[in-house]
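Data block below; observations after.
The complex is shown incomplete by one protein chain, all other protein chains being positioned as in the whole.
And then chain A:
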Amino acid sequence: DASGDFSKNNTCKLTFLVTDWRPSYYLFLYFLLFYSSDKDIIYICPFNAAVKGKVFITNYRLYFKNTDSTPVTLDVPLGVISRVEKMGGASSRGENSYGLEITCKDMRNLRFALKQEGHSRRDIFEIIFKYAFPLSHGMQLFAFLSQEKYEENGWNVYEAMEEYRRQVLPNSEWRVTFINKNYELCDTYPTILVVPYKATDEDLRRVAAFRSRCRIPVLSWFHKENHAVIMRCSQPLVGMSGKRNKDDERYLDLIREANGTTKLTIYDARPNVNAVANKATGGGYEGDDAYQNAELVFLDIHNIHVMRESLKKLKDIVYPNVEESHWLSSLESTHWLEHIKLVLSGAIQVADKVSSGSSVVVHCSDGWDRTAQLTSLAMLMLDSYYRTLRGFQVLLEKEWISFGHKFASRIGHGDKNHADQDRSPIFLQFIDCVWQMTKQFPTAFEFNERLLVVILDHLYSCRFGTFLYNCESARESNNVRGKTVSLWSFVNSDTSLYINPFFTPESSRVLYPVASMRHLELWVTYYIRWNPRILHQQQSPVEQRYKELLALRDQYLKKLEELQLSDSTHLTNSSTPNAATPNQHITHLQTPF
């Protein structure tokens, strides 16, 4: 299912492209063909040995089609490429030792073998290198070139004011402030912020001075019944000397007071030692003396570098071959699931605290990685709206995109610097946590696994503007809304693909997943999806059966309806009580749905 959505829409066009590639067609398709191999290239498929075929490269993708009998096609958006290397030199001996190695961001590597004659390798390498990393070559990302049109406009999915109104905000305790409308208070925050009613804009400015990158505590979520809130921010600038800031202390107390919480809980996502170490660089955490009405809890989640290494280890044991002899201990040694467990249990603690009526403040160092994970997961647990297809999009737009998770730095869109230390799979880890929750609560989410995979595919593809840039202000100055298409335009144009048939709305329910290794499992259908040996059922048997039954039920209902219609036409002899029974049945049957 290599970017399955894509093949669905464009496979037919692409085969067209392969057979007949006169320039006019590319323009029509909004893609430009830059390269097509006239000679066969060998794709060294790790699962089927070497496959001969042709390679086509457009400004969006690399496409490979077999010319020999093994049916293999590759359809790789250039955006997923993190690194291109030449392998083998002029002196290389041995079959297929001379060619290209492409490392991808989506858990696979591709190897092509080329003939040494001519300059075929140089040509293909240069083209890939240029168009996979357009930003490094002074060019635009593909999202700005694509002219796709959809009925839906995904940019309208999230309107901050609308979402706050849904949460019954503003109200007597919380106000909306436009202090950041020109990103003057904090350049990585959105323009609209919700803050304690009693805090003046002047207060906010003074607090900003004491918070890393001016990311002051602002409201993420409001509990309609008990009025407890989730606030997010960055670390306080305590530093080695243990600086205090009266305004910050008072501000946190205002948060506590808003619903009469006796003790505000501050969740510092980091391990204790890291928080301490941060003092050396001017950061730190809220000390007991300074914040007397608050308790501080460390959630022990590691930093972006640890997560990056963990995923790297995971890739090593699943690609190309699944580690066989010691699968479980290998899996354990990657610590990937253990990190998932920590993130989830952190979010459980946040959600539990809030649902018991206490307000919480969540931060890590800068408040855009672990903080986003924790607040959005806690919100997913607390608020069933975010478990709908639309609500989940709003959650991502709000907690991740508008509050400045640094997608550009973490993913490295269009950037050749594959070893950049800023890259980290924080968002992937979050989506994995969501997946774990959908596994544990298969009826609680309106969307299905496919949506999660599509989101991750387009996190890298650069086809849509949704995940581009680090923050709102950068998006605004580059006119992302005006010049690119939103991923949600694409998704919402055919929602049927992403609907979980088992979804049962339960509005007031808090979902607490079990954050135990007993229940956490590797997301095989994402991480090992390239391996044909792992059973990939297109649809789970339960889902398939359920859909069959739904169709059967509709068929029966229709038949009954028809019968009733014919009954009513023969109304004269319908004095039998029988006629009433099916009627009752229908009403009875329809109620649960």
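The rule is simple: contacts are C-beta pairs under 8 Å (C-beta built on N, C-alpha and C of every residue); 3 or more make two chains touch, one makes a residue touch a chain; residues count from 1.
Throughout what follows, contacts and distances are computed from a predicted model.
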item: Per UniProt, the name of the complex member that is left out, chosen from "Cytosolic Fe-S cluster assembly factor NUBP2", "Myotubularin-related protein 12", "Exosome complex component MTR3" or "Serine/threonine-protein phosphatase 2A 55 kDa regulatory subunit B"; value: "Myotubularin-related protein 12"
item: Identified contact with the non-displayed chain, of A:S82, A:S220, A:S365 or A:S473; value: A:S365
item: Candidate in contact with the missing chain, chosen from A:Y251, A:Y385 or A:F441; value: A:F441
item: From A:A49, A:V168, A:A209 or A:L550, residue that would touch the chain that is not displayed; value: A:L550
item: Hidden partner chain, residues of chain A it touches; value: 271, 273-274, 277-278, 281, 300, 302-306, 309, 322-324, 326-332, 335, 337-339, 341-342, 345, 348-349, 351-352, 364-366, 369, 416-417, 419-422, 440-444, 502, 504, 506, 509-519, 522, 524, 528, 532-535, 541-542, 545-546, 549-550, 552-553, 556-557, 559-560, 563, 578, 581-582, 585, 589, 592
